[in-house]
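I have a structure I would like to understand better, so I am pasting it below and will then ask my questions one at a time.
Complex shown without one protein chain; remaining protein chains in place.
Letters are used for the chains, namely A and B, taken in the order the chains are written, and counting of residues starts over at 1 for each.
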Amino acid sequence: MMPSGVRCLLVALFFCSALAACSKSESISAHPAPSSSAIPATGDSLVEGTIGEASTLIPLLATDSSSHAVAGQIYNGLVKYDKNLNIVGDLAESFYISKDGLTITFHLHTGVKWHDGTPLTSRDVLYTYRVTIDPKTPTAYAEDFKQVKSIAAPDAHTIRVTYDAPFAPALASWGVSILPAHLLEGKDITRSPLARAPVGTGPYRFKEWVSSQKIVLEFNPDYFEGRPYIDRFIYRIIPDSSTMYMELKAGAIDLMNLSPVQYARQTSSENFTSRFNKYRYPSSTYLYMGYNLRHPLFGDKRIRQAMTAAINKDELIQGVLFGMGQKAHGPIVPGRWAYNPAVKDIAYNPKFASELLAQAGWKDKNSEGILIKDGKPFKFTILTNQGNQQRLMTAQIIQQRLRQVGIDVKIRIVEWAAFLKEFVNKGNFEVVLLAWSISQDPDMFDVWHSSKNKPGELNFIGYNNAEVDRLLIEGRNTFDIQKRTRAYFRIQEILADEQPYTFLYVPDALPVVSSRIRGVEPSPAGIGHNQNRWYVPKNEQVY
Amino acid sequence: MDFKHSYLNSVFWPRLKNNRLALGGGSVVLVLLVISLLAPLIAPYDPSAIDAWKVLSPPSWQHWFGTDELGRDVLSRVLFGARVSLKVGFVAVGIAVSIGTIIGLISGYYSGIVDAALMRVVDIMLCFPAFFLILAIITFLEPSIWYIMMVIGLTGWMGVARLVRAETLSIREMDYILAARCIGCSNSRIIFRHIFPNAVSPVLVSATLGIAGAILTESALSFLGIGVQPPTPSWGNILTSGKDYIEFAWWLSLFPGLAILITVLSYNLLGEGIRDALDPRVKR
Partner (left out) sequence: MARFLLKRILMLIPLMIGITLITFTVIHLAPGEPVEMQMAMNPKVGKEARERLTKFYGLDKPLHEQYLSWVGKLVRLDLGRSFSSDNRPVVDKIKERLPVTISLNVIALLLEFGLAIPIGILAATRRDTWLDKGITVFVFVGFAVPTFWLALLLMYFFGVRLNWLPISGLHTLGSDSWSSLRYLADMGKHLIMPVMVASFGSLAGLSRYMRSAMLNVISQDYITTARAKGLPERVVIYKHALRNALLPLITLLGFSIPGLIGGSVIFETIFAIPGMGQLFYQGAMSRDYPVVMGILVIGACLTLIGNLIADIGYALADPRIRHGEG
């Protein structure tokens, strides 16, 4: 539930973040919910613990996953991913893509109402599009909509979007939350009261927000897919991870993400397993160490390769994840269609690392065993965000390994908002330890294209490779899967060779849900895809 | 100075010796100092040697205090942590005591407007919740051990200043100071040669208590993630890393927790003992 990376914000739109989607590969294991003959009943509450408080419930403006998690229950997009990660209609009853792939037509459900009773129309969609691309709107989600050539609303329930060129992520990009035009149009969205009292179309309505205590959502009786079973979703803000875990054990929280240690060592007792269901599946995030390529130290490919060779990924997965994760070799997680299994990763080999460093001119060591070149020691700082124990542990293991080849590493932990605004966005860092949460579509233009290196954009390491630039455009501007596969396979080869990141690992998602809650269905999309079908049998309801 | 000596011998030491709690505290303090000096010699392992295949293993013959979340030996970390935590205590208090003593001496000796101005500064500083100031400054700058020591020192000198000032005020009126002034001693000479040695005893008490306070402050900062940064072990950050495993990896929080508890307790008992022994009002 902690922010895992800027990109997660982009994809978090589609999923409840605690239960982020898994990849196309099947779930590794899940303690299946007890198959119950109980009939779905309405009532009761589900309490989710969250470490950070949501900042704004207008998802367009939010840059943290806590906000998106809550907003995800309140708003809908035109489309969404189903449990098998196919794109299906959400607010759109149906959609058609023209033969040439340049035009998408959405037909909205009729009779969908905003929580204040106003009907949803195509005007809301138009507004959402316009406010997103408005340069005055401080949002990170404008890029995909900028590809739109024209947009029109022939009638109150039809939207027609046209693109200049085939744009593969086009359809998925309409999964963003549609905002209520009648409450926002003509107003300054950054000052809107909706940030703290949102009005959406989703299965849950906003009820109250008690600052730094809880956010309460209540079921929407008029939800167009039928009312959700559970009456209330309550997000309790608990800033300390140990406290949250104790609250779970005491039964005051129904849903949270476990840490690997908790999953492996603290939740196997009979008492626990009878009260909770644990789930485990690969998450769609990967952790990486990103080098600031504008920094003289990291301009040299050999140095970056040496770093990767000096890091033992198996050790990271063992020590940090208790084995519950897989090695990452590139920007696409194993199991996706665009994943290139043939890419050869640099294996852990400190000797090789030292050779590479020596080739790059780092041969001599000072009295403390630190490499020196022109009298300067090889040292840098790994920057990572606060509140993520796994990340800190990873950084410490890396620190230790790099020390062994003679590199002096410092670790600095900064709070998420400050981390973004002061260090990442300003390019004011040497190495960052971060994770990308990646979307289903392999398009990664925002992260790797050389044009996306301005402050606040996602290619903050300043990666610049003409071939990758070309392939990224090729990959997004076609619907031909084979062409796309070729482009993305090649990108993975180049990145594996250039190592602008050291790709570290793909952790498993480890959500835990109170066994009172039924209807939880682990699937390739995780467990969050059908939350409005979750229920608590009448005789087990507690709230 | 003679007066001081005889006082030490006839009153201070006997009194302190009679106070078993203070003696106990004092011995622990000494033992800890020795341990922290000898840490590199007595620690069984390298405190930052990670072993991913041995994380969170319970106390055993190989690892008396068990291992932590990265498979490091907790005993070695606690031993090395003693150095860091005590260093934070001593340096921070050193800074606080130096500033406080100088301000107190100047304030008490010159009195008048200088005194009034300096004491207002003290009043103002005392209005701020010290922990807020420390927190803000450290997050704005950078959580490094040097900043931590400095900031704890800079926010902790006010009590010392008040004590020294009060002491100076009374000493200033004594005959030997008048005499010194008559024979033409410079102000700075009077302050540092004649007043300072006699005003220093209450400082000893606050310094002892201050060390305890600084160790606790560091552990609180560590809990918030802005204490001494990894991989350097401090008692505060070992304890913090153990907090998530409190119910099953009890060894990871118990040992550093006890280390802090015992140390702070000992410094306090010692400080109190010194205070009692120095207090002329308390008759025996």
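Keep this in mind: a residue touches a chain if its C-beta (ideal position, glycine included) is under 8 Å from a C-beta of that chain, and two chains touch if they have at least 3 such contacts.
Everything quoted here is computed from the prediction, not taken from an experiment.
Considering the intact complex, the chain excluded from display touches A, B. Of the candidate positions A:Thr42, A:Thr105, A:Thr118 or A:Thr137, contact with the unshown chain belongs to A:Thr137. Although one chain is not drawn, the whole complex shows that of A:Thr105, A:Ser242, A:Ser450 or A:Asn530 it is A:Ser242 that touches it.
With the whole complex as reference, residues 20-21, 120-121, 123-133, 135-137, 139-141, 212, 216, 219-220, 223-224, 236, 239-240, 243, 246-247, 253, 257, 260-265, 268-269, 272, 275, 279, 281-283 of chain B touch the missing chain. Touch with the hidden chain on the side of chain A covers residues 45, 47, 55-56, 61-63, 135-139, 190-191, 195-196, 210-214, 234, 236-240, 242-243, 246-247, 249-250, 252, 386, 415-418, 420-422, 425-426, 454-456, 543.
FYI, only the chains that are shown with their structure count from here on.
Contacts from chain A toward chain B in the complex involve residues 241-242, 245, 259, 261-262, 265-266, 315-316, 318-320, 386-387, 389, 392-393, 395-397, 399-400, 410-413, 415.
Those residues of chain B that touch chain A in the complex are listed here as 48-50, 52-53, 55-56, 69-71, 139, 142-143, 225, 229-231, 243-248.
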